[in-house]
Structure formats: C-alpha cells, structure tokens
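Removed from the display is one protein chain of the complex; every other protein chain stays in position.
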Amino acid sequence: MAGFDKVVSSYEAAMEGLKDGDTIIAGGFGLCGIPEGLISEIKRKQTKNLTVVSNNCGVDDFGLGVLLHDKQIKKIIASYVGENALFEKQLLDGEIDVVLTPQGTLAEKMRAGGAGIPAFYTATGYGTPVAEGKEVKEFDGRPYILEESITGEFAIVKAWKADRYGNLVFRHTAMNFNPMAATAGKITVAEVEEIVEPGELEPSQIHTPGIYVNRVIKGDFEKRIERVTTRD
Amino acid sequence: MAGFDKVVSSYEAAMEGLKDGDTIIAGGFGLCGIPEGLISEIKRKQTKNLTVVSNNCGVDDFGLGVLLHDKQIKKIIASYVGENALFEKQLLDGEIDVVLTPQGTLAEKMRAGGAGIPAFYTATGYGTPVAEGKEVKEFDGRPYILEESITGEFAIVKAWKADRYGNLVFRHTAMNFNPMAATAGKITVAEVEEIVEPGELEPSQIHTPGIYVNRVIKGDFEKRIERVTTRD
Amino acid sequence: MALSREQVAMRVAQELQDGYYVNLGIGIPTLVANYVPDGIEVMLQSENGLLGMGAYPTKDQVDADMINAGKETVTAATGAAIFNSADSFAMIRGGHVDLTVLGAFEVDQNGNIASWMIPKKLIKGMGGAMDLVAGAKNIIVTMTHASKHGDSKLLESCTLPLTGVNCVKKIVTDLAVLEVKDGAFHLIERAPGVSVDEIISKTAGKLLVEGDVPEMVF
Partner (left out) sequence: MALSREQVAMRVAQELQDGYYVNLGIGIPTLVANYVPDGIEVMLQSENGLLGMGAYPTKDQVDADMINAGKETVTAATGAAIFNSADSFAMIRGGHVDLTVLGAFEVDQNGNIASWMIPKKLIKGMGGAMDLVAGAKNIIVTMTHASKHGDSKLLESCTLPLTGVNCVKKIVTDLAVLEVKDGAFHLIERAPGVSVDEIISKTAGKLLVEGDVPEMVF
C-alpha cells in the first residue's frame, strides 16, 4: 500500500517543510522518550523563531536544550524548565518567551488539539497565576477555568516500534507526552527504534494509530538518563 | 496485596449498593462488548428508576433491552436506539426519557467525567436540535457548543482479561465504550472472560488501569451477534 | 437513466485518492469499498474503533468481538489499529479522516444536511453521523435525487432536523454529481442518458448549470 508507507530515509526528508516561525509540538518527559535525531536536524537546519510545546526543554547540551544555543526558540510552552541553566538565562534576559502550563493541562491541551476540542474546563490552576485572563465558570458549585487546545505545524515524537503505516508503540514510560503530541501536529514525524512490517503490531495494542503519523524514520538513540538512581 | 484484590465471586456482590434512581454508565456498542451477567443481575434485583448511559439500549431480549420489560429504566442517554421495538414503544408512550447524544460526544462526555473535566466545546451538533439550550462560543471563527461531562453511581463494563488488581485488557472492537465507561463510575464493575494474576498483563498494554476498577467478576458470555455478515 | 445503487457507489469511488483514510456510512456508502479504483489504496475507518477495516469474515472467521459501526461482523485488514470510541471520535472530530461518505434524507444549498430524524416517524438516533459531518475534512453525500413521490431532496433549506450545518461539499445522486458552494448546488456531471432538464426539474434548491454538463464516465 504505497499511499500509506510513511517511512522516510533521511532526516532532511523527515523535517522537510519546517520553516521559521513554526510551532513544534514535541513528545518526551525530561530526556525520556525524546526524538533525538529530529531535534538535531532542527538544529542543523537552523530554523528560527520557533514556538516549542513540550513538557520540558531538555538540558543545556541535550534534548530541546540544544536549540537554545543559537536562539532558535522564540517561545516555549512547558510545565517545567528547571533543568536548564541556559534556558533560565535567556528567560531572564527576555530573549525567550515562556508560558508555564500545568503538566496535566498541557497534556490535555495537546490531546484536545488533536481531537477537535478547541477548549475545555479544568479546576487545575484556578485561583493561581495560571488562571489570569481565563474564563471562569462554576459547575456543581466549583469554579473551573477554560483552557484552549494546542496544535502545531509539526509534531515530533519518539516511539519504540513503528510499522510502515505509521502505527506506533511506545516503550515503558517513554510513552509520556508522545501519543498526544502525535495527534496535534499538522505534520507528525515519528523517530523510532525499529520499523516493522504492517501486521506485526497487534491492532488493539497500538498506542498511536498511523492516521496521525505522516513520516517515520529509524533513529539511533543515545537515551541519556537525567538521574540514575539504583539500589544495591 | 489484599487491599487491591478486586475480585468478587458473586453477581450479588458485584452489584451490591445499586439502588433505585442510580445512574449506570454501561460499556458496549450494540451487543458487542457488553457486561451480560451484570445486566442480568440488575434485572434480577429489579432496581427501578435507573438512568442508563450507553451508546445503545440492546435489543428486545438481550443486552440493556431486558431492563425495559419491567420498566426499570426511567431515562437513557444514548446515540442510537433503533434496534429496539420495545424501547420505541415506551418512548412514544412517554414511559421513558431519552436524551439522544452524538456518539463521539457521548464517548467524550464519559471520558471527561472520569478525567475531572466538567465540560468541553465541540462543533458536533452545532446548528442541530442537539445544540438547543447549550452555550455557543466561537474559536477561530467557527462556532462550537459546550457539552457537559457525565458520571454515574455505577459503571458496568465488559473486558477480555483482568488481573486481580483490576487492570483490564479488551479484545478487538469489544473495547468500544468500555474504557471510558470504566473511568466514569463511582463504583466500577468489570465482568471479564478471564482473570489472571498481577504481572501477567504487560504494563504498557493495559487499556484500563486498575485504579478505575472496584470489582472484577468472571462471567460467562453468550456474545450474541446482531448482524452476521460473511463472505464465501 | 438513473444510476443503480452500485453505480452511485462506483461514481463515489472515483473520488478516492491513494492514501485516503475514509469513513463509509451504512447503505450505499458501504458499497464504495467494492469499487476502489486500480492503483489506489484507501484505509477504512469504522467509528466504533477500527482503522483498517477488512473484508467480511469467512464463516469460520466470524468473531462477535470484531464488528463494524453497522454492527456487521468484519475482519481487520493487515496493519489495522483498534482503539476505544473516545479515541475513534477524537480522530474523526479532529479532522484526521480524509473523507466521509454518508446518506441523507435532505441536503440544502448551504451544505446543511438532515439524515437522522423524521419527527414522529423515526427516532433511532444520530449515532456517529453528527460527529462525522462536523469533523471530516471532506464529505460526500449519496442519496436518490428525489423521493419515491418525486419530491426533491436537494432543497433551498432543509425541512427535517439537521445533522450538521455548512458541511456538505459534494453530492452524488442517482441522477447527478453536484458541488455545494456559495449558497447553491453546482451541477458537475449527469448520469448517462439523464438530461439537464430532468435534473433541474428535480432540484428544488438553487441550481447552477454552466456550459455543457458532461455525462459520468465509468
């Protein structure tokens, strides 16, 4: 089924069409489950004025943090950016815009973006700085705030396995934001550890159906760990 | 882990606490993936004045349809009730209330109910009878209607496998509304084909985490098919 | 001569493009799957939670847990994915399905569609139709051009309760192919042997006919 074969063979092809000013929705939590090669390609392309939507912004020299060195990011929508000194500096210097968003609200905004739901009510953030300027409405006597969905020109995600049709399976907690991000991109690119033939993935155990995925590329991953904690 | 063993051994125990006037959220699509034994138990108990939230209302003598014979259902929230003559009669006679709800809106209402989202906007139903009395708001120039979430005193679902902790896996398209229904009940009861020990289900391939499930019972299923269609 | 149901389905199938994800409604739309043109592959979405609907099962393959949105037993095609109904309608509502084909009682010149309810006569419910018309990127309606009594189904304004507003882009009837835009029906093709005059006489809404209207080619 040629029309459904999503596999591309170069990172150039994987990120083709990304342009200055685009919004990129990125999967990953910390350095776990991030599309390492796609991020490198964005750095190589030197695309500028990007809006990045991601739970975190990597660390100084790995993950989305590498896009800070050449000031490729204009704005970031994230829940936690505390692991990144360069980020903090650019923020304090006013070189980067940051919209801090509660983690669950961020996940739901991506899901809503992919699901055609332009906005939803949540109690999260009511009465806090997050609620500023947002509509408040009571349901059953409790106040909630209206949060709008997020979509982007591109979504970049990291999966464990993909088949050629773009069906994705994630491994362990490297799933995190990836399935929602995958639904919210106009063009969704998946960098994966292994590409299999259609039919090899059990249909009811696919995490992301191929309809959401436009391009699949096989990557090599360093999989850096932020905090190695062990027991004896 | 005694505190997490959700398995009960009788249908009486499975539906204990259900009372007149309760709202029941039921999984299933048509006759596919329905908790047959739990429905029979509700019939046996003769609980009355029920509000039932389910995509369909079974057929005359199977599925939720059996609750119509003794007029146990006061109100049903469903998307399609066309397979059920008795239902149509009670509706025309004014003996039952029906709130017809678009299928995707119904699924999302259940999900929202379980997810602490009291309401969301959708374009579905705008400009139709479904929109009557509902708030309208424009996003990006398109009008959407506000739909509120649904929860109930009980949720009844049918799964393929459960472990003792209530983790559920569904089989093929018998998944349908079951995962959302499972999140929306104050007490969620799962009737399953097979009970396995914790650890036997692959963690990242569990469809419904046990946190949503209060009781698990092993059932015997007739699995009636509405429309057997075959090729040579 | 008016098209048969199969011919309507054949004509709709010409609208398919390689790589399309398509949701086919019950009735004539279901038949479209039988006429996918050579060299084109589409993947069928069934809104109960299946992407990649396959053929009907053989007798031995029948499985009560494997049905489509019409509650018929089906199989999963190679490379299919199965998911819950919230995820299925997220896919539909979010505009990820390329094309929806569905039947209707009435369509009007503003692209409004009525397909789910006839007051006091038919109260089966809308199922997924309202989500499909609100969410799909592109919608084709198939229906007979007029009722058995000769009443046009292409109206200035729908008389029955609506399924969706401003959403129908194209209509394939037993007599014609029409586009809906700018508040009018535009006649694009006519069924072989059917005259423009007949189509005009059976279209109650505003109908624009420009130049020679070609016959459908099968």
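Going by the order they are written in, the chains are A, B and C; count residues from 1 in each one.
As a convention for this text, a residue touches a chain if its C-beta (ideal position, glycine included) is under 8 Å from a C-beta of that chain, and two chains touch if they have at least 3 such contacts.
Here the structure is a predicted model, which is why all the values come from computation and not from measurement.
Considering the whole complex, the hidden chain is in touch with A, B.
Here the missing chain is touched by one residue of A:T51, A:Q72, A:T151 or A:N178, and it is A:N178.
The residue touching the chain not shown here, chosen from B:E41, B:E88, B:D163 or B:E191, is B:D163.
The hidden chain makes contact, of the residues A:T105, A:T188 or A:N214, with A:T105. Although one chain is hidden here, its contacts on chain A can still be listed: residues 29-33, 55, 78-83, 88, 91, 98, 100, 102-105, 107-108, 110-111, 122-130, 160, 170-180, 207, 223-232. Contacts to the hidden chain, counted on chain B, fall at residues 1-4, 111, 113-117, 163-165, 167, 183, 198-199, 203-204, 206, 209-212.
Just so we're on the same page, only the chains that are shown with their structure count from here on.
Across the assembly, the mean Cα position most removed from that of chain C is the one of A. Chain A and chain B have Cα centroids separated by 32 Å. Chain centres here are Cα means. That of chain B falls 29 Å from that of chain C. The multi-chain contact residues of chain A, meaning those touching 2 or more other chains, are 115-117, 203-204.
Each of residues 50, 76, 82-83, 89-90, 92-93, 134-135 in chain C touches at least two other chains.
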